[in-house]
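Let me begin by presenting the structure, written as structure tokens, before commenting on it.
A protein chain is absent from this complex, but the other protein chains hold their places.
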Amino acid sequence: MLGEGIVRGLAETARNFFGSFAEKERLTTVQFPEERRVPFEAARNFPFLVYDGDGKESGLRCVACLICEKECPPRCIHIDKSKDKKPDFVGKAQFYPAAFTIDVSVCMSCQICVEVCPFEAIKMDTAFELSTDDRFAGLLWGKDRLAKSNEHYHAIHPTEAAEVDERRGQEKAAAEAKAKPAAQPAEAR
Amino acid sequence: MISSLKEMPREAGETGGMAGSGAGSQLLEVAMGPHHPSTHGVFRMDVQLEGERVVRLKPVFGYLHRNHEQIAEKTSYLGSMPYTDRLDYLCSMSNNWAYALTVEKLTGLQPPERAEYIRVIMAELTRVQNHAGLIGFLLQDMGASGTPLMYAFREREKILDLFEWVSGARMMCNYMRFGGVRVDLPEGWVEGALAFVERAPRFLDEYEGLLRNSEIVMARTQGVGLLPAELAVNAGVTGPMLRASGVNYDLRKVDRYGVYDRFSFRVPLGEKGDVYDRYMMRLLEMRESVSILAQALRDLPGGPILDPKSKLRGLRPKAGEVYGRIEAPKGELGFYLISDGSTNPYRYRVRPPSLINLTVLEDMCLDRSVADVVVILGSVDIVLGEVDR
Partner (left out) sequence: MTPEQIRSEIEAAIPGCSVEVAPNGAVPGQASLAVDRLHALEAAWFLRRHPGLLLDFCSNVAGVDWLDREISEKVKVRKLVDGVEQEAEETRKSKIPGRLEAVYHLFSIEKKQGPVILRVRTENRSDRVEIPSLTPVWRSAEFQEREIFDLYGIVFTGHPDLRRLLMWEGFTDHPMRKDYVPPPEDDGPQDPRGAVGKEAAAG
């Protein structure tokens, strides 16, 4: 019968319309500014630099090795290496970034800088409401804006951050254990 | 629509946009696009019309061209991986796989079993969401404004959530690596995917029931945009579009890449190769994909997810060349790489199924009306990020 298919199709729309009152499955909309979805742990947006402790400048894990600058596919990271060195978390003297900038208007959130970083210094942030009225300076983030605490890292990626902390703890313990036998013979002499 | 008077090369005897061709008939040149809602992006068709009948149609590309291939030749092998997400930006997982597969062929890396299963799961989820979206767009082009597309996007949302859960991004996943995948599935992910697979048949039934039997859809699609099998093969058409013309050629069966030989699934085939067949092909393929998903999630083995020989930085394959291809949702997605032994590929080429499937667009549209052109283009399934690269 002509029109039968149309009626059958309308039955599906009716089922979905009335069903949306009963089933959460059929109504998945999140009313955004009022309602917010909890982001997934793996969620990523733009990179940030992790620092330990309270020192935004002194606790920065980055040692300015320039690997991320070289590996970044759109080349949006720029690092100026320091002239002097400062001790890192195991006490080894390391360079630090005199300047570290990311042009987030070019960054494509691919996470490759995070993967290649051997020092767990750069991680992905989840913040996404970042609009600005200055499309040049407002989107070129310096060290000041990029540096975020380890606590922040724990808050957004708890599992991953715990693993990183454990690994760094082991490294530190290994470094201390290595330093001790080296120190003892010196005392004996 | 803007009428264009200068872009098309004219044949002898024509004097302008409006040219006489026989008694009482006039030809009108129309540039459909690049900003036309039915072209799914920035794509233009220069159409020559006689009344409402199409007498010539030339696609115009390049509005989204960014020289992806040259960028890739100046970047390391790994650095191109996030750029492949942006080819067919609806199916980034498939693109990742095609590129990873090609580099693995070039270097001899072997992904572990678990990674192969994860790849199959991701590729089939991609196929479901691509096909659901395509049908929504196709019906929208026919005038079913909103409803089918919203239903499709509601289900797509669930798949994108699964992608974000594992890779951190909804569309630009950047998930595969040479010799495996980047991270293992998080806890609870498999259950989440299984829940989706359980619900999927109900969605597919409803989605099919919505308009499959509708007299209007049948009148608009049956017998429209016929593509004979011989022409389809000769013009290099691949994917669901080729199979809608009745040619049994599915790379998952032919090449048996990954672990596709372990799953039982059927390859649906069309008869006539009209828009209706192409529409049905996608509906049927989604069901097969769901069945593959159920099998893959059931058999998912444990173990490592990355070849231990694979390294992130400083990949230097031996000098040589390789062509790798997979069955992406839109057709055969191929990568052709030439290595000269350095860290960058000497030549990096993408074989874009969307672009090559458009070769026959003119043949399908000739003698049809403008309204049919919209439907036929909708059934080809293009994404301009891949067409223009």
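So that you can tell them apart, the chains are marked A and B in the order they are listed, and the count of residues begins at 1 in each.
What we mean here is this: a residue touches a chain if its C-beta (ideal position, glycine included) is under 8 Å from a C-beta of that chain, and two chains touch if they have at least 3 such contacts.
Please read these numbers as outputs of a predicted model, since none were measured by experiment.
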- Of B:His65, B:Arg298 or B:Lys311, the residue touching the omitted chain is B:His65
- Specify the residue from the set B:Leu57, B:Leu87 or B:Leu106 that touches the hidden chain. B:Leu106
- Item | For subunit B, the residues touching the chain missing from this view | 9, 58, 61-62, 65, 67, 69-70, 105-108, 231, 233-238, 247, 249, 254, 317-323, 325, 332, 334, 336, 338-339, 347, 349, 351, 355-356, 358-360, 388-389
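Simple rule for what comes next: only the chains that are shown with their structure count from here on.
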- Message: Using mean CA coordinates as chain centres, what's the gap between subunit A and subunit B in Å?
- Response: 31
- Contact footprint of subunit A on subunit B as seen in their complex: 75-76, 78-83, 85-86, 147, 151, 154, 157-158, 161, 164-169, 172, 174, 182-183, 186, 199, 206, 209-218, 312-313
- Query: In their shared complex, at which residues does subunit A touch subunit B?
  - Reply: 2-6, 8-9, 11-13, 15-16, 25-26, 28, 40-44, 67, 71, 73, 108-112, 115-116, 124
